[in-house]
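For this view, one protein chain was removed and the others were kept in their places.
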Amino acid sequence: MDSATGIKQHHVAHHFSSSAQEFEAAKLGTLVFLVTEVLFFGGLFVGYAILRMMYPAMFVEAASHLSWQLGLLNTIFLITSAFTMIMSVRSAQLNKRQACFYFLLITFLLAACFMGVKAIEYAQKFEHGLLPAMWFSGEGVAETLPLFFGLYFAMTGLHGIHIIVGMGLLIWLMIRTRRGEFYSGYFTPLEMVGLYWHVVDLVWIFLFPLLYLIR
Amino acid sequence: MQTQHEEVPHPHFMIPLKYTVGTLISLLVLAVTNVIISQFDLGIYNIVIMFGIILVMATLDMLFFMGFRWERGFHIMMFLSGFVFLFIFLSFTLSDIMYRNATDPYKMQPYGIKNLVKPLPAGGEHSERTEHSE
Partner (left out) sequence: MTTAKPNYLNSPKGILSWIFTLDHKRIGLMYLVAIAISFALGGFFALLVRLELLNPGKLFLTSQQYNQSFTLHGAIMIFLFLIPSIPASLANFVLPLQLGAKDVAFPRLNLWSFYLYVIGAAICLYSMFAGAADTGWTFYTPYSTTTTTSVISLVLGAFVLGFSSIFTGLNFMVTIHTLRPPGMSWFRMPLFLWSIYATALIQVLATPVLGITLLLLIVERVAKIGIFDPTLGGDPVLFQHFFWFYSHPAVYIMILPAMGVISEIIPTFCRKNIFGYKYIAFSSVAIALLGFLVWGHHMYISGQSQFAALIFSLITFLVSIPSGIKVFNWIATMYKGSIQLKSPFLYCLAFLFLFCIGGFTGVVLGTISLDVHLQDTYFVVAHFHYVMVGGTLMAFIAGLHYWWPKMFGKMYNERAAVIAWGLIFVGFNVLFFFQYILGTKGMPRRYYNYLPEFQALNIVSTVGSWILAAGLFLMLGYLIHSLLKGKPAPQNPWGGLTLEWKADSPPITENFEEIHIVTGGPYEYPAATKSAH
């Protein structure tokens, strides 16, 4: 370890011939993994599209049971967190360890805010009985309303799980940043988690209008 | 002798600050715009505008947050292939669902699917299977 800067030199794994090759493998692997994520969520979106085509009126009614105010707040949290994530990668590229750490921390806190708002929303749905059909006891005009809330909980739930996983990854990154493992010569994990985070963001960019803003 | 690694243009490229800040602001503005527009009834245009805004936001996210503006074409193709296959999945499934009443011209609704069901009793008991509503 370099005592002046607190930076730990990264060593290329034995089966790679250069750090460029190692980076290329990590990048390609991450992108391919994110493709699987897109298709994983995609299945739910296909289900959404089919049901929406069958019951357009029900979806409009269902959206009125959701609070667009809370949804917008969460959108702002997530978009801002995507920005701070980028800034942490940038700080690592500039060898600013402290800044890198704090940007990661802000990203983490924004994600926590997102989950907090989500919890409030879920609590409201529970209160009004707007749940999947097993427990549905809400009031509505459309008889297929439980379908929407089944879909709502499946989609936002799966997205929420991805946020929680992302928060775990952020903690891991913060620890490694504290240890001084990221610097201008090596920041692969930062960049890869960043890509993951942007895809989770991307999913929300679709989810929010499709669930909350239907007319 | 050439290897494929020499094509990697800038493995340690740094996204310029003006792009990230610009993207942040435009994404926030677009999100708010989307909400505002959804408060007015514009008929069919509601959904058109909504999807337009979603697509612009998604593109911005990919171009500048994920850095695809400076990425190798192959990597972008790789990532977008996910959406291509999703489109295949959706369109072929729709080709079934949309044309299903063609197999049963006497029904004015998708074949074999119930539009109406009895509301579920409280406690979520399995409801009785109802016959076709029409």
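In order of appearance the chains are A and B, and numbering begins at 1 in each one.
The criterion applied here is as follows: a contact is a pair of C-beta atoms (placed from the backbone, for glycine too) under 8 Å apart; a residue touches a chain by one contact, two chains touch by 3 or more.
In this text the structure is predicted, and so the values were computed from the model without any measurement.
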In the full complex, the chain left out is in contact with A, B
Touch assignment to the omitted chain, from A:G43, A:P56, A:G116 or A:G168, lands on A:G43
Sole touch to the unshown chain from A:V12, A:L28 or A:L73: residue A:L28
Had the left-out chain been drawn, it would touch chain B at residues 1, 3-5, 81-82, 85, 88-89, 92-93, 95-100, 102-103, 110-115, 117, 124, 126-127, 129-130
Hidden partner sits against chain A at residues 14-16, 21, 24-25, 28-29, 32-33, 35-37, 39-44, 46-47, 50-51, 54-55, 131-135, 143-144, 146-147, 150-151, 153-154, 158
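As a working rule, only the chains that are shown with their structure count from here on.
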Chain A to chain B, mean C-alpha position gap in Å, rounds to 16
As the complex stands, chain A meets chain B at residues 18, 20-21, 23-24, 27-28, 31-32, 34-36, 38-39, 42-43, 45-46, 49-50, 53-55, 68, 72, 75-76, 79-80, 82-83, 86-87, 90, 93-94, 133-137, 143-144, 146, 184-185, 195, 198-199, 201-202, 205-206, 208-210, 213-215
The answer for chain B against chain A in the complex is residues 5, 8, 11-12, 14-15, 17, 20-21, 23-24, 27-28, 31-32, 34-35, 38, 41, 46-47, 50, 53-54, 57-58, 61-62, 65-66, 75, 78-79, 81-83, 85-86, 89-90, 93-94, 97-98, 110, 113, 115-120, 122-124
